[in-house]
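Certain chains of the assembly are absent from this excerpt, and the rest are unmoved.
Order of writing sets the labels: A and B. Residues in every chain begin at 1.
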Amino acid sequence: MKVILLAAGRSKRMQPIRDKNFLDFLGKPLIQWQLEMLWKTGFKDVAVVGGKHNLEAIAELLKKIGKKVALIEQKNLDMGMCGAVLAAKSFIGKDAVMVFSSNDVVEEKAFKVMLSAYKSGKASSYLIGKKVDKYFPGGYLKSDKKGFISEIVEKPEPGKEPSNLINLVVHIHSDSAKLIKHLENVKSVKDDLYEVGLTNMIKDGVKMMAVPYDGFWQPLKFPWHVHSVFKYLFSISPKKRAKSAKIAKNAIINGDVIIAEKAVIFDGAVINGPAYIGENTIVATNALVRDSHVGKNCIIGFSTELARSHLGHDVWTHTNYVGDSVIGNNVSFGSGTVTGNLRLDEKNICVDLDGNKIDTQTNKFGLICGDNVRVGINTSLMPGIKIGNNSFVGAGIVVPENIPEGSYVRAKWELKISKNEACLESKGRAEMRKRMEK
Amino acid sequence: MKVILLAAGRSKRMQPIRDKNFLDFLGKPLIQWQLEMLWKTGFKDVAVVGGKHNLEAIAELLKKIGKKVALIEQKNLDMGMCGAVLAAKSFIGKDAVMVFSSNDVVEEKAFKVMLSAYKSGKASSYLIGKKVDKYFPGGYLKSDKKGFISEIVEKPEPGKEPSNLINLVVHIHSDSAKLIKHLENVKSVKDDLYEVGLTNMIKDGVKMMAVPYDGFWQPLKFPWHVHSVFKYLFSISPKKRAKSAKIAKNAIINGDVIIAEKAVIFDGAVINGPAYIGENTIVATNALVRDSHVGKNCIIGFSTELARSHLGHDVWTHTNYVGDSVIGNNVSFGSGTVTGNLRLDEKNICVDLDGNKIDTQTNKFGLICGDNVRVGINTSLMPGIKIGNNSFVGAGIVVPENIPEGSYVRAKWELKISKNEACLESKGRAEMRKRMEK
């Protein structure tokens, strides 16, 4: 069986995070985690479908990993998954094929239940159906009692779901020729071409079975999905503390914490797991890291609190609070700068995506920060804003909205300087101190 | 003997603190402390005189306490203590009566010296006289060598005090009928009707004796009196740490500290007594609580310092400095927000009360904060200001004056966004780090 891993998406909803496939988790980019999951399950004939924007980076990564993986370019990115499968036409040949989207983070069990269904031979195509307890705005699998799918219902209204099974992109097609044919014939629609192709296959009599799955699933579409992915990948990783890491005697480490090579934990620092401290990263005096991912070469500076956040590489913080945030690479925050992560009215945080407000479905969300960003001291970053790549934000500012890529943000300050008539002598100090010591 | 506890005052000078009788100290409202003090001394026949604004709350509290206490409504609140005693006329009947104001926090000894004087039978009425070392702007008892009072001198000029005895409201009247008669006849004055009534009693030949008292006394009129009351009530309480409290091994507790049920003290937190940590309250990592009262369900967040302050319930702080402040219930401060508690010129802090500047007589005083308040991140609250109930204050603001109840405070921000020509690569980081490590 062939596997095609769909990785050509342009991560628009993740911006300014550049390419979610290369978002690092515990020292490895997401796409590597996905490949390793496939290999571990036993798949050997895997192709990655990329786009012009990330083909080179994927090639470089594959070279570094050193395992044989086909690399296919999808030229027409507007055709989405349909275009991706068609781009892999010659790679697939006449074999059965599993289509897997790098957007969907699942556990190994997902592949196992799919393989087991495929081996049963009961149908021609198999779509995984993630069991959900409550409404989720996705595509639902409508099937009969035996599990044969009659329809994929995209985003039904809450309460009108045809089942409790969400369609993730872990699909097996035994008859790849038929799949290709139907996908090639889908041309008159704008979106969801692949799903239309599947619907046409069903109409054409192809037996398509829903395979129920109750394991972990996290779609990685928006930045506020990153933390959940981290927590899952952390949970399946060995809880190793590198011998080359230096941990001060007076540092405190509670719960499961992974500490990578050459990391340094200073006196009075507290790390509460789950937490990943990347290679060569410093957690400085009296800092607190909890429930967070810190990439390599970072500095979690003096008296900084990092909570439920994901930091890339070369991120330097200093007396900051960074909460519920996703921070890129090569970023620094000046001392006293804070990411707000809760509205005064405690309503859900909304994020502006190209002029549309997207509800994060949580009232705790902080900053989305691109690469090569510098923020000055004592600046206040309002909940749910984005700072674009290569931007500078000055000191002492309240930033209430998204900052476009390549911006330099300053505030207008008008100081009033008058003559100071008072001159305090230091002897007042002695008296105040005496009172304090009482 | 009957006791009437005067609790009908409207706490105007305490605003936005709603009713000082219900200000909580160590898990109990002030009025309960006062009642328990009376019971402990042996008084059994006690009535509380309340007003329309707090009658229901007092009734509920009395029900909860479960001891028999009469509850009397004073309808004409403008008549002050005089009106309160008259409202209790039928409760008092023909018995001797002790009049005690909930405004005056004293120790048990005060009642004991009064009872002992009363038993001596030397006079008909007895007024307690708190011995003071230095000028206090209150009413002074002018008496002859035998202790018989000839006059109550209200707020004499400094240096013109007729004695060193301040008139607190712990008074015993053997002849309650005469008291009532004189109070009923005082109608032509605006203020201090009760005191005028007492003066008339003296003129009428009633023997009124000053009973010297050198124990603790703190009038609770202004918010800056709260801390002293806390310290006294703390001093007479057992220094208990609840077994259900969780105290991290790396937390540090110095001096006398009371920790209530289910409180949680995190690693690196420091608590320096006297300090009260309320039920279900969290003192988070690297926070410092010193010389303060923290109510229930509070969070003293990461790296917050709380000093000489009184917090009600459900107060959440986060990387703040809260000093010399009185904070109501259901309040939160965003990370980096600071209560200023010292003027640049180090002069005494004045507080605006309905347009009048009241000197707190100290150069260290912070914030007076009502209930249901939210303050954003990195905001600066100037010394001695009040934030009214149900108000929101935005991020990164300097608040120089009182904020009325139900306000939403924002600053006008004008950002200048220009093109950022610089793009810093992360390799600069490696060099800087190398220099730092030298």
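One rule holds in what follows: contacts are C-beta pairs under 8 Å (C-beta built on N, C-alpha and C of every residue); 3 or more make two chains touch, one makes a residue touch a chain.
In this text the structure is predicted, and so the values were computed from the model without any measurement.
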item	value
Whole-assembly copy number, given 2 chains displayed	3
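The rule we apply is simple: only the chains that are shown with their structure count from here on.
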item	value
Gap in Å, rounded to a whole number, between the CA centres of subunit B and subunit A	50
Touching residues (chain side subunit B, partner subunit A) in the complex	250, 266-268, 285-286, 302-303, 318-319, 334-336, 344-346, 363, 374, 376-378, 392, 394-396, 411, 413-420, 422-426, 429-430, 433
Footprint of subunit B on subunit A - complex, ascending	252, 254, 268, 270, 286, 288, 297, 299, 303, 305, 313-314, 316, 321, 329-330, 336, 338, 340, 342, 344-346, 372, 374, 378-380, 382, 390-392, 396-400, 403-404, 406-412, 422, 424, 428, 432
